[in-house]
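A single protein chain has been omitted; all remaining protein chains appear in their positions.
What follows is chain A.
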């Protein structure tokens, strides 16, 4: 994002977390409230990024391991004659999906709580900031008119 820009910039989805990173603009006359908002957003972003990157990596890794172990049990190799990666069909993968979901259930519960907390806090702060800015603008308008 260019240096002269006054807004935040959002990027393409991250390879591991699938979340879109945001670069926050720090205005020189940032009020304490605005700083709180920005920091809350940064913290939430970092927290989300950590969680999903780790979670998705774990998923892919465990999926590979599962496929490998199943293929071995069936006596097959990871790649067949044509060099294509061997995969299991959906029904066989279903066991893995079920397993993975139940293993990570409490992790998700904790994350849900954190995410909802972050989301509400950030939105509430955004509301406060918007209100403060609106009042400031009105005062400025009044001053200019006089």
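Worth a mention:
Rule of thumb we're sticking to: a contact is a pair of C-beta atoms (placed from the backbone, for glycine too) under 8 Å apart; a residue touches a chain by one contact, two chains touch by 3 or more; residues count from 1.
Everything below uses one rule, namely that contacts and distances are computed from a predicted model.
One chain of the complex is hidden; its UniProt record names it "Protoheme IX farnesyltransferase, mitochondrial", one of "alanine transaminase", "Protoheme IX farnesyltransferase, mitochondrial", "CASP-like protein" or "ALA-interacting subunit". Among the residues A:35, A:108 or A:141, only A:108 touches the chain that is left out of the figure. The missing chain lies against chain A, touching residues 1-5, 7-26, 28, 46, 48-49, 52, 55-56, 59, 90-91, 93-94, 96-98, 100-102, 104-105, 108-109, 111-112, 115-116, 119, 122-123, 126-127, 130.
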